[in-house]
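Some notes on the structure that comes next.
Only one protein chain is missing; all other protein chains are in place.
By letter and in written order, the chains are A and B; residue numbering begins at 1 in each of them.
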Amino acid sequence: MTAPLLDISGLHYRYPGARSDALADLDLSVHEGEFVAVVGANGSGKSTLARLLGGLDRPAAARRAGACGHDLLTGDGRLAARRDVGVLFQNPENQLVAEHVEEDIAFGLENLGWPSADIRRRVDEMLARFDLKDLRRREPHLLSGGQKQRAALAGVLAIPRRAIVLDEPTAMLDPAGRADVLAAVAALRVEGLAVVYITQEMDEVVGADTVVGLEGGSEVYAGGVDDLFADGELVRRLNLGLPVAAEVAQELARRGRPLPALPLTLDALLAGLSERS
Amino acid sequence: MKGAGKKAGRAAVKARGGADAAVASPTATDTSAAGMGLACRGVTFSYEEGREAVPAVRDVGFELAAGGSLALLGASGAGKSTLLQLVRGLDEPEAGAVVLDGVKPGGERYAALRREIGLVFQIPELQLFAASAREDVAFGPRRLRWSDERVKEAVSAALELVGLPEEKFGDRHPYALSGGEQRRLALAGVLAMKPRLLLLDEPFVSLDPGTRRQLAGILGRLKGAGVTIILATHDVDLAWALCDDVLVLSAGEVAASGAWEFDAAARDLLVRNRLREPQLVELWRRLGRDLATAPRTAAEAAEALA
Partner (left out) sequence: MRPAIAQYYPGDSLMHRLDPRAKFVAVSALALALFVRDSFLGLAVYAAAAALAYAISGVPVRWFWRAFKPLLWLVGLTFLAQVVFARGTPFFSFWFVHLSWSGIELAAFLSLRLVVLVLAGSVLTLTTTPIALTDGLAWLGRPLRRIKVPTDELALMVTIALRFIPTLLVELDTIMRAQRARGADFRSGGLRERARALVPVLIPLFVLSFRRADDLALAMEARCYQPGIVRTRLHPLRAGRADVLLLVVTAAVIAAGLLV
(Lines give C-alpha, C1' and ligand atoms only; values in the text may rest on other atoms or scores of the structure.)
Protein backbone atom coordinates (compact mmCIF):
# COMPACT_ATOMS: atom_id res chain seq x y z
CA MET A 1 0.00 0.00 0.00
CA THR A 2 1.26 3.47 -0.82
CA ALA A 3 2.07 5.99 1.88
CA PRO A 4 -0.90 8.03 3.10
CA LEU A 5 -1.28 11.55 1.68
CA LEU A 6 -2.19 12.90 5.09
CA ASP A 7 -0.02 11.27 7.72
CA ILE A 8 -0.48 12.70 11.20
CA SER A 9 0.60 11.16 14.46
CA GLY A 10 0.66 12.55 18.00
CA LEU A 11 -0.28 16.04 16.89
CA HIS A 12 -0.87 18.79 19.45
CA TYR A 13 -2.12 22.31 18.98
CA ARG A 14 -2.65 25.07 21.47
CA TYR A 15 -4.02 28.54 20.83
CA PRO A 16 -1.62 31.34 21.76
CA GLY A 17 -2.16 32.15 25.43
CA ALA A 18 -4.43 29.16 26.08
CA ARG A 19 -3.80 26.92 29.06
CA SER A 20 -4.79 23.65 27.47
CA ASP A 21 -4.48 21.99 24.09
CA ALA A 22 -7.17 22.65 21.48
CA LEU A 23 -6.08 19.39 19.87
CA ALA A 24 -4.25 16.69 21.80
CA ASP A 25 -2.42 13.62 20.60
CA LEU A 26 -4.26 13.36 17.32
CA ASP A 27 -3.64 10.57 14.81
CA LEU A 28 -4.96 10.65 11.27
CA SER A 29 -4.00 8.92 8.08
CA VAL A 30 -5.79 9.41 4.79
CA HIS A 31 -4.78 7.66 1.58
CA GLU A 32 -5.40 8.54 -2.04
CA GLY A 33 -9.12 8.29 -2.80
CA GLU A 34 -9.98 7.71 0.82
CA PHE A 35 -12.87 9.48 2.54
CA VAL A 36 -12.51 10.23 6.23
CA ALA A 37 -15.40 11.86 8.08
CA VAL A 38 -14.68 13.96 11.17
CA VAL A 39 -17.50 14.34 13.70
CA GLY A 40 -17.91 15.92 17.12
CA ALA A 41 -19.89 18.54 19.01
CA ASN A 42 -19.70 22.27 18.22
CA GLY A 43 -16.32 23.44 19.50
CA SER A 44 -14.62 20.03 19.66
CA GLY A 45 -11.64 21.11 17.52
CA LYS A 46 -12.80 20.08 14.05
CA SER A 47 -12.15 23.44 12.40
CA THR A 48 -8.75 23.72 14.10
CA LEU A 49 -7.85 20.40 12.53
CA ALA A 50 -8.87 21.72 9.11
CA ARG A 51 -6.49 24.68 9.46
CA LEU A 52 -3.59 22.50 10.56
CA LEU A 53 -4.03 20.01 7.72
CA GLY A 54 -4.04 22.87 5.22
CA GLY A 55 -0.67 24.14 6.46
CA LEU A 56 -2.30 27.32 7.75
CA ASP A 57 -1.21 27.02 11.37
CA ARG A 58 1.82 25.64 13.15
CA PRO A 59 1.30 22.48 15.20
CA ALA A 60 2.66 22.79 18.75
CA ALA A 61 4.20 19.35 18.48
CA ALA A 62 3.83 16.11 16.54
CA ARG A 63 5.58 12.82 16.06
CA ARG A 64 4.70 12.96 12.38
CA ALA A 65 2.86 15.71 10.53
CA GLY A 66 3.01 15.00 6.82
CA ALA A 67 0.69 16.44 4.17
CA CYS A 68 1.28 15.24 0.61
CA GLY A 69 4.93 14.67 1.44
CA HIS A 70 5.46 18.08 3.08
CA ASP A 71 6.37 18.47 6.72
CA LEU A 72 3.79 20.63 8.50
CA LEU A 73 6.27 21.28 11.30
CA THR A 74 8.45 23.48 9.08
CA GLY A 75 7.52 26.82 7.55
CA ASP A 76 8.52 25.77 4.04
CA GLY A 77 6.62 22.52 4.43
CA ARG A 78 3.45 24.36 5.36
CA LEU A 79 3.77 26.72 2.40
CA ALA A 80 4.19 23.76 0.07
CA ALA A 81 1.27 21.94 1.72
CA ARG A 82 -1.01 24.87 0.91
CA ARG A 83 -0.61 24.05 -2.78
CA ASP A 84 -1.53 20.40 -2.46
CA VAL A 85 -4.12 20.44 0.31
CA GLY A 86 -7.24 22.48 -0.35
CA VAL A 87 -9.37 23.70 2.54
CA LEU A 88 -12.99 24.75 2.17
CA PHE A 89 -14.03 26.66 5.28
CA GLN A 90 -17.47 26.94 6.83
CA ASN A 91 -18.79 30.27 5.63
CA PRO A 92 -18.50 30.64 1.85
CA GLU A 93 -19.26 34.36 2.04
CA ASN A 94 -15.95 34.98 3.81
CA GLN A 95 -13.96 33.05 1.23
CA LEU A 96 -15.00 34.88 -1.91
CA VAL A 97 -12.53 37.71 -2.31
CA ALA A 98 -12.88 38.91 -5.88
CA GLU A 99 -15.27 41.10 -7.79
CA HIS A 100 -16.84 38.36 -9.90
CA VAL A 101 -17.18 34.61 -9.66
CA GLU A 102 -14.65 33.89 -12.41
CA GLU A 103 -12.02 36.16 -10.88
CA ASP A 104 -12.53 34.52 -7.55
CA ILE A 105 -12.00 31.08 -9.04
CA ALA A 106 -8.81 32.44 -10.62
CA PHE A 107 -7.50 33.91 -7.35
CA GLY A 108 -5.35 30.94 -6.29
CA LEU A 109 -3.86 30.48 -9.75
CA GLU A 110 -3.07 34.20 -9.93
CA ASN A 111 -1.21 33.84 -6.65
CA LEU A 112 0.76 30.92 -8.07
CA GLY A 113 1.75 33.03 -11.06
CA TRP A 114 0.09 30.90 -13.76
CA PRO A 115 0.07 32.49 -17.24
CA SER A 116 -3.27 34.15 -18.05
CA ALA A 117 -4.12 31.71 -20.86
CA ASP A 118 -3.69 28.71 -18.54
CA ILE A 119 -5.73 30.41 -15.83
CA ARG A 120 -8.50 31.04 -18.32
CA ARG A 121 -8.59 27.42 -19.41
CA ARG A 122 -8.66 26.15 -15.83
CA VAL A 123 -11.33 28.66 -14.78
CA ASP A 124 -13.54 27.60 -17.70
CA GLU A 125 -13.13 23.99 -16.62
CA MET A 126 -14.17 24.83 -13.07
CA LEU A 127 -17.13 26.94 -14.22
CA ALA A 128 -18.39 24.02 -16.28
CA ARG A 129 -17.75 21.46 -13.58
CA PHE A 130 -19.60 23.37 -10.86
CA ASP A 131 -22.42 24.58 -13.08
CA LEU A 132 -21.42 28.23 -12.73
CA LYS A 133 -21.08 29.18 -16.40
CA ASP A 134 -24.04 31.53 -16.38
CA LEU A 135 -22.82 33.16 -13.19
CA ARG A 136 -19.23 33.86 -14.18
CA ARG A 137 -19.71 37.64 -14.13
CA ARG A 138 -22.00 37.63 -11.08
CA GLU A 139 -20.87 39.48 -7.97
CA PRO A 140 -20.45 37.18 -4.94
CA HIS A 141 -22.95 38.98 -2.72
CA LEU A 142 -25.71 38.40 -5.29
CA LEU A 143 -25.30 34.61 -5.26
CA SER A 144 -27.62 32.27 -3.36
CA GLY A 145 -26.23 30.13 -0.56
CA GLY A 146 -25.79 27.10 -2.77
CA GLN A 147 -24.16 29.11 -5.55
CA LYS A 148 -21.74 30.69 -3.06
CA GLN A 149 -20.73 27.27 -1.78
CA ARG A 150 -20.16 25.96 -5.31
CA ALA A 151 -18.12 29.05 -6.22
CA ALA A 152 -16.00 28.71 -3.08
CA LEU A 153 -15.39 25.01 -3.80
CA ALA A 154 -14.45 25.83 -7.40
CA GLY A 155 -12.00 28.42 -6.09
CA VAL A 156 -10.33 25.90 -3.79
CA LEU A 157 -10.15 23.18 -6.45
CA ALA A 158 -8.95 25.46 -9.25
CA ILE A 159 -5.48 24.86 -7.84
CA PRO A 160 -4.85 21.20 -8.72
CA ARG A 161 -5.09 19.42 -5.36
CA ARG A 162 -4.07 16.04 -4.01
CA ALA A 163 -6.09 16.29 -0.83
CA ILE A 164 -9.02 18.37 0.34
CA VAL A 165 -10.49 19.24 3.72
CA LEU A 166 -14.14 20.30 3.73
CA ASP A 167 -15.56 21.97 6.84
CA GLU A 168 -19.33 21.44 6.97
CA PRO A 169 -19.75 22.16 3.28
CA THR A 170 -23.49 21.40 3.18
CA ALA A 171 -24.61 23.16 6.36
CA MET A 172 -26.34 26.08 4.66
CA LEU A 173 -27.69 24.24 1.61
CA ASP A 174 -31.11 22.98 0.62
CA PRO A 175 -31.42 19.22 -0.02
CA ALA A 176 -30.68 19.57 -3.74
CA GLY A 177 -27.63 21.77 -3.06
CA ARG A 178 -26.50 19.18 -0.56
CA ALA A 179 -26.80 16.43 -3.17
CA ASP A 180 -24.74 18.56 -5.62
CA VAL A 181 -21.88 18.98 -3.16
CA LEU A 182 -21.91 15.31 -2.20
CA ALA A 183 -21.76 14.33 -5.88
CA ALA A 184 -18.81 16.68 -6.38
CA VAL A 185 -17.01 15.14 -3.41
CA ALA A 186 -17.67 11.62 -4.70
CA ALA A 187 -16.11 12.63 -8.02
CA LEU A 188 -13.02 13.93 -6.20
CA ARG A 189 -12.54 10.55 -4.53
CA VAL A 190 -12.68 8.86 -7.89
CA GLU A 191 -9.99 11.23 -9.11
CA GLY A 192 -7.82 10.04 -6.25
CA LEU A 193 -7.97 12.96 -3.85
CA ALA A 194 -7.73 12.25 -0.16
CA VAL A 195 -10.91 13.69 1.36
CA VAL A 196 -11.36 14.84 4.96
CA TYR A 197 -15.01 15.69 5.49
CA ILE A 198 -16.12 17.53 8.63
CA THR A 199 -19.86 17.27 9.14
CA GLN A 200 -22.83 17.40 11.50
CA GLU A 201 -25.04 15.41 9.12
CA MET A 202 -25.16 11.78 10.14
CA ASP A 203 -26.48 10.67 6.74
CA GLU A 204 -23.32 12.10 5.16
CA VAL A 205 -21.09 10.14 7.52
CA VAL A 206 -22.54 6.86 6.27
CA GLY A 207 -20.46 6.76 3.07
CA ALA A 208 -17.12 7.34 4.83
CA ASP A 209 -14.28 4.81 4.85
CA THR A 210 -13.28 5.87 8.34
CA VAL A 211 -14.78 8.15 10.98
CA VAL A 212 -12.81 10.21 13.46
CA GLY A 213 -14.70 11.42 16.52
CA LEU A 214 -13.40 14.42 18.43
CA GLU A 215 -14.34 15.43 21.94
CA GLY A 216 -12.75 18.49 23.51
CA GLY A 217 -9.81 18.24 21.11
CA SER A 218 -9.10 14.58 21.79
CA GLU A 219 -9.65 11.76 19.39
CA VAL A 220 -12.07 9.45 21.18
CA TYR A 221 -12.93 7.35 18.18
CA ALA A 222 -11.28 6.30 14.94
CA GLY A 223 -12.75 3.41 13.02
CA GLY A 224 -15.59 2.21 10.85
CA VAL A 225 -19.01 3.81 10.50
CA ASP A 226 -20.94 0.75 11.73
CA ASP A 227 -19.01 0.44 14.98
CA LEU A 228 -19.47 4.13 15.72
CA PHE A 229 -23.24 4.12 15.37
CA ALA A 230 -23.55 0.77 17.17
CA ASP A 231 -21.96 2.31 20.26
CA GLY A 232 -24.83 4.26 21.83
CA GLU A 233 -22.68 5.53 24.69
CA LEU A 234 -20.13 7.00 22.26
CA VAL A 235 -22.82 8.57 20.07
CA ARG A 236 -24.21 10.35 23.13
CA ARG A 237 -20.77 11.42 24.32
CA LEU A 238 -19.92 12.99 20.96
CA ASN A 239 -23.29 14.77 20.87
CA LEU A 240 -24.08 12.91 17.65
CA GLY A 241 -27.29 11.39 16.39
CA LEU A 242 -28.14 8.34 14.36
CA PRO A 243 -29.14 8.20 10.72
CA VAL A 244 -32.94 7.92 10.54
CA ALA A 245 -32.81 4.24 9.56
CA ALA A 246 -30.62 3.38 12.54
CA GLU A 247 -32.87 5.37 14.83
CA VAL A 248 -35.90 3.35 13.73
CA ALA A 249 -33.98 0.10 14.24
CA GLN A 250 -32.92 1.23 17.70
CA GLU A 251 -36.52 2.01 18.63
CA LEU A 252 -37.52 -1.43 17.35
CA ALA A 253 -34.86 -3.07 19.49
CA ARG A 254 -36.15 -1.14 22.47
CA ARG A 255 -39.55 -2.71 21.79
CA GLY A 256 -38.05 -6.18 21.76
CA ARG A 257 -37.94 -6.50 17.98
CA PRO A 258 -34.24 -6.09 17.12
CA LEU A 259 -33.01 -6.35 13.54
CA PRO A 260 -30.08 -8.66 12.72
CA ALA A 261 -27.73 -5.74 11.97
CA LEU A 262 -27.91 -1.99 12.56
CA PRO A 263 -29.06 -0.43 9.27
CA LEU A 264 -27.56 2.95 8.34
CA THR A 265 -29.61 3.60 5.20
CA LEU A 266 -33.27 3.16 4.30
CA ASP A 267 -32.22 0.40 1.86
CA ALA A 268 -30.55 -1.50 4.66
CA LEU A 269 -33.51 -0.95 6.97
CA LEU A 270 -35.95 -2.24 4.35
CA ALA A 271 -33.73 -5.27 3.74
CA GLY A 272 -33.56 -5.95 7.47
CA LEU A 273 -37.33 -5.65 7.87
CA SER A 274 -38.09 -8.02 5.01
CA GLU A 275 -35.53 -10.51 6.32
CA ARG A 276 -37.24 -10.48 9.69
CA SER A 277 -40.73 -11.12 8.38
CA MET B 1 -50.52 20.40 1.01
CA LYS B 2 -52.63 21.82 -1.75
CA GLY B 3 -51.14 22.92 -5.02
CA ALA B 4 -51.70 26.63 -5.43
CA GLY B 5 -54.80 27.38 -7.46
CA LYS B 6 -55.81 23.73 -7.61
CA LYS B 7 -58.59 23.14 -5.17
CA ALA B 8 -58.78 19.51 -6.26
CA GLY B 9 -59.50 17.19 -3.37
CA ARG B 10 -56.47 14.95 -3.37
CA ALA B 11 -56.38 12.59 -0.45
CA ALA B 12 -54.64 14.71 2.10
CA VAL B 13 -52.20 13.19 4.51
CA LYS B 14 -53.73 14.71 7.55
CA ALA B 15 -51.41 15.75 10.29
CA ARG B 16 -51.93 13.87 13.49
CA GLY B 17 -50.52 14.65 16.88
CA GLY B 18 -47.40 16.43 15.74
CA ALA B 19 -44.18 16.70 17.63
CA ASP B 20 -42.24 14.05 19.41
CA ALA B 21 -44.37 12.93 22.31
CA ALA B 22 -41.30 12.93 24.53
CA VAL B 23 -40.71 16.64 24.06
CA ALA B 24 -44.29 17.89 23.87
CA SER B 25 -44.91 18.21 27.58
CA PRO B 26 -46.68 21.54 27.96
CA THR B 27 -45.21 23.94 30.47
CA ALA B 28 -48.00 26.49 30.46
CA THR B 29 -51.37 25.61 31.90
CA ASP B 30 -53.40 28.16 29.98
CA THR B 31 -52.94 27.16 26.35
CA SER B 32 -56.01 28.92 24.98
CA ALA B 33 -54.59 32.46 25.05
CA ALA B 34 -51.02 31.44 24.26
CA GLY B 35 -51.08 31.34 20.48
CA MET B 36 -51.78 34.05 17.94
CA GLY B 37 -53.81 33.42 14.82
CA LEU B 38 -52.34 34.59 11.54
CA ALA B 39 -53.67 35.22 8.05
CA CYS B 40 -51.65 36.51 5.11
CA ARG B 41 -53.74 37.90 2.26
CA GLY B 42 -52.10 38.61 -1.08
CA VAL B 43 -48.84 39.70 0.52
CA THR B 44 -46.43 41.12 -2.07
CA PHE B 45 -43.00 42.67 -1.62
CA SER B 46 -40.03 43.38 -3.87
CA TYR B 47 -36.43 44.48 -3.42
CA GLU B 48 -34.60 46.99 -5.52
CA GLU B 49 -31.51 45.32 -6.85
CA GLY B 50 -29.34 47.31 -9.23
CA ARG B 51 -31.46 48.31 -12.18
CA GLU B 52 -34.79 46.72 -11.42
CA ALA B 53 -37.13 45.76 -8.63
CA VAL B 54 -36.97 42.03 -7.95
CA PRO B 55 -40.16 40.54 -6.56
CA ALA B 56 -39.27 38.66 -3.38
CA VAL B 57 -42.71 37.40 -2.46
CA ARG B 58 -45.82 37.68 -4.61
CA ASP B 59 -49.45 37.31 -3.68
CA VAL B 60 -48.77 35.05 -0.72
CA GLY B 61 -51.90 33.94 1.08
CA PHE B 62 -52.31 31.40 3.87
CA GLU B 63 -53.92 31.00 7.26
CA LEU B 64 -52.52 29.60 10.45
CA ALA B 65 -54.80 29.02 13.42
CA ALA B 66 -53.75 30.00 16.94
CA GLY B 67 -51.47 27.30 18.31
CA GLY B 68 -50.76 25.92 14.84
CA SER B 69 -47.35 25.06 13.51
CA LEU B 70 -46.25 25.69 9.94
CA ALA B 71 -43.13 24.49 8.15
CA LEU B 72 -42.00 27.10 5.63
CA LEU B 73 -40.10 25.26 2.92
CA GLY B 74 -38.50 26.26 -0.36
CA ALA B 75 -35.15 26.46 -2.16
CA SER B 76 -32.66 29.03 -0.95
CA GLY B 77 -33.73 32.40 -2.31
CA ALA B 78 -37.40 31.41 -2.57
CA GLY B 79 -38.45 34.21 -0.21
CA LYS B 80 -38.75 32.42 3.13
CA SER B 81 -36.78 35.01 5.12
CA THR B 82 -38.59 37.88 3.42
CA LEU B 83 -41.95 36.41 4.31
CA LEU B 84 -40.94 36.07 7.98
CA GLN B 85 -39.82 39.71 8.04
CA LEU B 86 -43.14 40.79 6.55
CA VAL B 87 -45.10 38.80 9.10
CA ARG B 88 -43.11 40.41 11.91
CA GLY B 89 -43.67 43.83 10.35
CA LEU B 90 -40.03 44.71 9.72
CA ASP B 91 -41.07 45.39 6.15
CA GLU B 92 -44.48 46.60 5.05
CA PRO B 93 -46.04 44.69 2.16
CA GLU B 94 -46.53 46.63 -1.09
CA ALA B 95 -49.86 44.93 -1.50
CA GLY B 96 -51.94 42.66 0.68
CA ALA B 97 -52.04 42.45 4.44
CA VAL B 98 -50.87 40.41 7.40
CA VAL B 99 -53.85 39.92 9.69
CA LEU B 100 -53.10 39.08 13.34
CA ASP B 101 -55.77 37.52 15.54
CA GLY B 102 -58.30 38.81 13.04
CA VAL B 103 -57.05 42.40 13.42
CA LYS B 104 -56.18 44.24 10.22
CA PRO B 105 -53.09 46.49 9.96
CA GLY B 106 -53.26 49.98 11.40
CA GLY B 107 -54.12 51.14 14.84
CA GLU B 108 -52.73 50.69 18.31
CA ARG B 109 -54.17 47.23 18.82
CA TYR B 110 -52.39 45.92 15.72
CA ALA B 111 -49.09 47.49 16.81
CA ALA B 112 -49.45 45.79 20.19
CA LEU B 113 -50.10 42.42 18.53
CA ARG B 114 -46.98 42.88 16.42
CA ARG B 115 -44.92 43.22 19.56
CA GLU B 116 -46.13 39.76 20.55
CA ILE B 117 -44.43 38.18 17.54
CA GLY B 118 -40.92 36.86 18.09
CA LEU B 119 -38.47 36.42 15.22
CA VAL B 120 -35.24 34.47 15.58
CA PHE B 121 -32.77 35.18 12.79
CA GLN B 122 -30.47 32.64 11.24
CA ILE B 123 -27.07 33.97 12.29
CA PRO B 124 -26.88 34.25 16.08
CA GLU B 125 -23.90 36.63 16.12
CA LEU B 126 -25.98 39.26 14.36
CA GLN B 127 -28.46 39.20 17.22
CA LEU B 128 -26.18 39.28 20.26
CA PHE B 129 -24.50 42.45 21.46
CA ALA B 130 -24.64 42.89 25.23
CA ALA B 131 -21.78 42.32 27.65
CA SER B 132 -23.45 39.35 29.33
CA ALA B 133 -25.99 36.69 28.44
CA ARG B 134 -28.33 38.06 31.12
CA GLU B 135 -28.17 41.61 29.72
CA ASP B 136 -28.69 40.40 26.20
CA VAL B 137 -31.85 38.51 27.06
CA ALA B 138 -33.11 41.49 29.08
CA PHE B 139 -32.94 43.83 26.07
CA GLY B 140 -36.37 42.90 24.68
CA PRO B 141 -38.32 42.80 27.96
CA ARG B 142 -36.90 46.23 28.92
CA ARG B 143 -38.13 47.67 25.62
CA LEU B 144 -41.58 46.41 26.60
CA ARG B 145 -41.25 48.62 29.70
CA TRP B 146 -41.84 45.74 32.08
CA SER B 147 -41.03 46.24 35.76
CA ASP B 148 -37.51 45.26 36.89
CA GLU B 149 -38.99 42.40 38.81
CA ARG B 150 -40.83 41.08 35.78
CA VAL B 151 -37.80 41.50 33.50
CA LYS B 152 -35.68 39.53 35.95
CA GLU B 153 -38.18 36.70 36.08
CA ALA B 154 -38.60 36.60 32.31
CA VAL B 155 -34.83 36.51 31.73
CA SER B 156 -34.33 33.75 34.23
CA ALA B 157 -37.19 31.67 32.85
CA ALA B 158 -36.07 32.13 29.22
CA LEU B 159 -32.47 31.12 29.99
CA GLU B 160 -33.74 28.10 31.88
CA LEU B 161 -36.04 27.10 29.01
CA VAL B 162 -33.24 27.06 26.42
CA GLY B 163 -30.94 25.09 28.72
CA LEU B 164 -28.58 27.93 29.65
CA PRO B 165 -29.36 28.24 33.39
CA GLU B 166 -28.77 31.75 34.69
CA GLU B 167 -26.49 30.70 37.56
CA LYS B 168 -24.05 29.22 35.09
CA PHE B 169 -24.47 31.32 31.95
CA GLY B 170 -25.95 34.63 33.11
CA ASP B 171 -22.61 36.41 33.45
CA ARG B 172 -20.95 34.83 30.44
CA HIS B 173 -20.13 37.04 27.47
CA PRO B 174 -22.33 36.10 24.47
CA TYR B 175 -19.33 35.98 22.15
CA ALA B 176 -17.51 33.59 24.46
CA LEU B 177 -20.25 30.96 24.02
CA SER B 178 -20.09 28.10 21.53
CA GLY B 179 -22.09 28.25 18.30
CA GLY B 180 -24.88 26.09 19.70
CA GLU B 181 -25.07 28.10 22.92
CA GLN B 182 -25.20 31.36 20.98
CA ARG B 183 -28.09 30.02 18.94
CA ARG B 184 -29.99 29.13 22.09
CA LEU B 185 -29.16 32.49 23.70
CA ALA B 186 -30.58 34.31 20.68
CA LEU B 187 -33.73 32.22 21.07
CA ALA B 188 -33.88 33.07 24.79
CA GLY B 189 -33.69 36.79 23.92
CA VAL B 190 -36.86 36.35 21.88
CA LEU B 191 -38.66 33.95 24.24
CA ALA B 192 -38.16 36.31 27.19
CA MET B 193 -40.67 38.63 25.51
CA LYS B 194 -43.30 35.87 25.74
CA PRO B 195 -44.16 35.77 22.04
CA ARG B 196 -47.51 34.27 21.05
CA LEU B 197 -46.29 33.75 17.49
CA LEU B 198 -42.71 32.53 17.08
CA LEU B 199 -40.94 32.81 13.71
CA LEU B 200 -37.70 30.87 13.25
CA ASP B 201 -35.33 31.30 10.31
CA GLU B 202 -33.18 28.19 9.75
CA PRO B 203 -32.61 27.57 13.46
CA PHE B 204 -30.84 24.22 12.99
CA VAL B 205 -28.05 25.22 10.60
CA SER B 206 -24.54 24.16 11.76
CA LEU B 207 -25.71 22.74 15.06
CA ASP B 208 -24.43 19.34 16.10
CA PRO B 209 -27.13 16.63 16.21
CA GLY B 210 -27.32 16.67 19.99
CA THR B 211 -27.92 20.43 20.13
CA ARG B 212 -30.36 20.12 17.27
CA ARG B 213 -32.35 17.54 19.24
CA GLN B 214 -32.29 19.83 22.24
CA LEU B 215 -33.58 22.77 20.18
CA ALA B 216 -36.27 20.61 18.59
CA GLY B 217 -37.30 19.61 22.11
CA ILE B 218 -37.62 23.27 23.14
CA LEU B 219 -39.76 24.01 20.08
CA GLY B 220 -41.89 20.97 20.87
CA ARG B 221 -42.48 22.28 24.39
CA LEU B 222 -43.42 25.74 23.11
CA LYS B 223 -45.80 24.16 20.66
CA GLY B 224 -47.26 22.08 23.45
CA ALA B 225 -47.75 25.30 25.42
CA GLY B 226 -49.86 26.61 22.54
CA VAL B 227 -47.46 29.08 20.94
CA THR B 228 -48.06 29.46 17.20
CA ILE B 229 -44.90 28.56 15.29
CA ILE B 230 -43.57 29.15 11.78
CA LEU B 231 -40.37 27.27 11.06
CA ALA B 232 -38.41 28.19 7.91
CA THR B 233 -35.96 25.39 7.24
CA HIS B 234 -34.18 23.19 4.71
CA ASP B 235 -34.40 20.23 7.02
CA VAL B 236 -37.52 18.40 5.81
CA ASP B 237 -37.13 15.63 8.36
CA LEU B 238 -37.28 18.03 11.30
CA ALA B 239 -39.99 20.09 9.60
CA TRP B 240 -42.12 16.96 9.28
CA ALA B 241 -41.43 15.95 12.88
CA LEU B 242 -42.31 19.36 14.31
CA CYS B 243 -44.95 21.03 12.13
CA ASP B 244 -48.58 20.14 11.47
CA ASP B 245 -48.88 22.22 8.30
CA VAL B 246 -46.56 23.08 5.46
CA LEU B 247 -46.16 25.91 2.98
CA VAL B 248 -43.83 25.61 0.00
CA LEU B 249 -42.58 28.84 -1.53
CA SER B 250 -41.34 28.75 -5.10
CA ALA B 251 -39.68 31.92 -6.43
CA GLY B 252 -41.72 33.99 -4.00
CA GLU B 253 -45.08 32.40 -4.72
CA VAL B 254 -47.05 29.80 -2.83
CA ALA B 255 -46.55 26.48 -4.62
CA ALA B 256 -48.48 24.48 -2.05
CA SER B 257 -49.95 24.96 1.39
CA GLY B 258 -52.03 23.20 3.99
CA ALA B 259 -51.69 19.78 5.57
CA TRP B 260 -48.75 17.60 4.44
CA GLU B 261 -49.40 15.44 1.40
CA PHE B 262 -47.20 12.86 -0.16
CA ASP B 263 -48.83 11.58 -3.32
CA ALA B 264 -46.77 11.53 -6.52
CA ALA B 265 -47.68 15.11 -7.42
CA ALA B 266 -46.75 16.43 -4.00
CA ARG B 267 -43.46 14.52 -4.04
CA ASP B 268 -42.74 15.97 -7.45
CA LEU B 269 -43.43 19.44 -6.20
CA LEU B 270 -40.95 19.00 -3.35
CA VAL B 271 -38.22 17.77 -5.69
CA ARG B 272 -38.85 20.60 -8.14
CA ASN B 273 -38.27 23.00 -5.26
CA ARG B 274 -34.91 21.45 -4.41
CA LEU B 275 -36.42 19.56 -1.47
CA ARG B 276 -37.24 15.91 -0.88
CA GLU B 277 -39.80 13.91 1.04
CA PRO B 278 -39.01 13.15 4.69
CA GLN B 279 -37.11 9.89 5.16
CA LEU B 280 -39.79 8.33 7.35
CA VAL B 281 -42.37 9.03 4.66
CA GLU B 282 -40.08 7.46 2.07
CA LEU B 283 -39.80 4.43 4.33
CA TRP B 284 -43.58 4.15 4.56
CA ARG B 285 -43.99 4.52 0.81
CA ARG B 286 -41.39 1.86 0.09
CA LEU B 287 -43.01 -0.46 2.61
CA GLY B 288 -46.23 0.01 0.65
CA ARG B 289 -48.04 1.33 3.70
CA ASP B 290 -50.81 3.88 3.81
CA LEU B 291 -49.12 7.29 3.64
CA ALA B 292 -51.94 8.74 5.74
CA THR B 293 -50.36 6.89 8.66
CA ALA B 294 -46.77 7.90 7.92
CA PRO B 295 -44.88 8.34 11.19
CA ARG B 296 -43.47 11.66 12.33
CA THR B 297 -40.75 10.20 14.52
CA ALA B 298 -38.61 7.08 14.63
CA ALA B 299 -40.47 6.05 17.78
CA GLU B 300 -43.83 6.24 16.00
CA ALA B 301 -42.38 4.26 13.11
CA ALA B 302 -41.08 1.54 15.42
CA GLU B 303 -44.38 1.43 17.28
CA ALA B 304 -46.19 0.70 14.03
CA LEU B 305 -43.60 -1.81 12.81
CA ALA B 306 -43.01 -3.72 16.04
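One rule holds in what follows: a residue touches a chain if its C-beta (ideal position, glycine included) is under 8 Å from a C-beta of that chain, and two chains touch if they have at least 3 such contacts.
Keep in mind that what you see is a predicted model, and the values were worked out from it rather than measured.
Colleague: Determine which one of B:A78, B:V98, B:L113 or B:L128 touches the chain that has been left out.
Modeller: B:L128
Colleague: Which of these, B:G35, B:G96 or B:G140, touches the one chain of the complex that we don't see?
Modeller: B:G140
Colleague: Per the definition of touch given earlier, which of A:I8, A:V36, A:A65 or A:V87 contacts the omitted chain?
Modeller: A:V87
Colleague: Looking at the whole complex, which of A:L49, A:V156 or A:V205 touches the chain that is not displayed?
Modeller: A:V156
Colleague: Please give every residue of chain B in contact with the chain that is not shown.
Modeller: Chain B touches the missing chain through residues 48-51, 85, 88, 90, 115, 117-119, 121, 123, 125-130, 139-140, 143-144, 175, 189-190, 193.
Colleague: Please output the residues of chain A touching the missing chain, sorted low to high.
Modeller: 51, 54, 56, 79, 82-83, 86-87, 89, 91, 93-99, 102-103, 106-116, 119-120, 123, 139-141, 155-156, 159
The rule is short, and it goes like this: only the chains that are shown with their structure count from here on.
Colleague: Could you put a whole-Å number on the gap between the CA centroids of chain A and chain B?
Modeller: 30
Colleague: Could you pull out which chain A residues touch chain B in their complex?
Modeller: 40-43, 90, 142, 144-146, 168, 171-177, 200, 202, 236, 239-241, 244-245, 247-248, 250-252, 254-257, 266, 269-270, 273
Colleague: Going by the contact rule at the top, pick out the chain B residues touching chain A in the complex.
Modeller: 49, 75-77, 178-180, 202, 205-213, 234, 236-237, 271, 274-276, 279-280, 282-283, 286-287, 298-299, 301-303, 305-306
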